[in-house]
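Following: one structure in structure tokens, then a few remarks.
Every protein chain but one is kept in place in this view of the complex.
The chains carry the letters A and B, assigned in the order they are written, with residues numbered from 1 in each.
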Amino acid sequence: MTAASADKLAVEVWRGGATGRFQTFHVARSANQTVLDVVTNIQREQDATLAYRFACRVGMCGSCAMTVNGRPRWTCRTRVAAALASATALRLEPLRNFTVVRDLAVDMRAFFDKWQAAKGHFEPAAQPPDDFAIVPPTSSQRQAADAGIECIGCGICHSACDVVTWNPDYLGPAALNRAWTLVNDVRDQGNAARMDAVSAGSGCHLCHTHMNCTEFCPKGLAPTYAIAGLKRAMVARALGRAP
Amino acid sequence: MTAALFIAQRLSAAVLAFAVAVHLATIIYAARAGMTAADVLARTHGNKAFLILYLVFVVAVAVHAPIGLRNVLREWTAWRGHSLNVALAAFALLLLALGLRAAVAVFVA
Partner (left out) sequence: MMRASHRHPGFVAALLHRLSGLALAMFLPLHFLALGLALNGAAPLDAFLAVTRHPVVKAAEWGLVVALATHMTLGLRVLAIEFLPWRDRTAATVTSCLGAAFLVGLLLLLNGA
């Protein structure tokens, strides 16, 4: 990696698509700067052709996710000092396991297609129920759903997952985590199809508990345990009991 | 993997947890007592408890190892599909045949 001088940070940025090269920029250091500050500076002050994504800037939308020095991170919530650790330069790449659109922007469609394939959407009954569902917040099912419900679909877990890298058909931690929240939603009526989807060839049983997803989720979620729940449900179903 | 293979893998793992614990304890015991091969065979000769343990052990291994190998090969090489399944089924049969032979061998030796 190219060394930085005392007041300038060296930043190696991926340019291109699936093939391309790293281009080095130098950005003035400032106290508490985030990686988003750095990449925005490059695009606005040095090279307007750089493609990257952000929206809220405050860690709520997940749009700014990319690979920073080998780790999938939200750039708005990653301080340069923390990302660098003992490295001398910042290295910015698009998220692994996604098709690159250009530079640091990736195509999220396959990610959301897997969400649908895992039946990660609420399935209402054909007829509305007679009365409101009673869902005690302290019930074990609601607690299981609540543990995973804050996912905003940023794609970091999918990017971190080795099984997705090795087997691109694998539904992945985000889709399976969402499926688990719905399995635990007592109002949902779509569990038969959902369990079929997550028990199929590309389903939950492919997870090897590497726990990259849990390690890197910026919301502190633990897809590993959601997927474990799906595995138990899959086994119970196979042995003839209700999921 | 399919759901069925996953379940077989985990069930055989549970069986193996017990069998391997016994096996490791036996190995350490034998090493501690300075037993030779002849000493070990003297203990397993005609020993129905060990025979049953080893038969169960072999069947569990013949299920567990090929399924694990299948995952590794599918994920770390380009090999998948029908030919992989056939090869691993053959490996399972090999383990079963050699293993049962070994279990019987130490029983009759």
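Everything below uses one rule, namely that a contact is a pair of C-beta atoms (placed from the backbone, for glycine too) under 8 Å apart; a residue touches a chain by one contact, two chains touch by 3 or more.
Quantities reported herein were computed from a predicted structural model and do not represent experimental measurements.
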item: Chain not shown, its touching partners among those shown; value: A, B
item: Residue of B:4, B:52 or B:94 in touch with the missing chain, whole complex considered; value: B:94
item: Hidden-chain contact residue, picked from the options A:26, A:57 or A:71; value: A:71
item: Residue of B:4, B:28 or B:89 touching the missing chain in the full complex; value: B:28
item: Chain not shown, touching residues in chain A; value: 69-72, 160, 162, 208-212, 214-216, 222, 224-225, 228, 231-232
item: Touching residues on chain B - with respect to the absent chain; value: 10, 13-14, 16-17, 20-21, 23-24, 27-28, 31-32, 34, 37-38, 41, 61, 65, 68-69, 72, 94-95, 98-99, 101-102, 104-106, 108-109
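Following the convention adopted for this analysis, only the chains that are shown with their structure count from here on.
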item: Distance between chain centroids, defined by C-alpha means - chain A, chain B (Å); value: 39
item: Touching residues (chain side chain A, partner chain B) in the complex; value: 163, 166-167, 199, 201, 203, 205-206, 208, 231, 234-235, 238
item: Complex contacts: residues of chain B adjacent to chain A; value: 1-7, 10, 71, 74-76
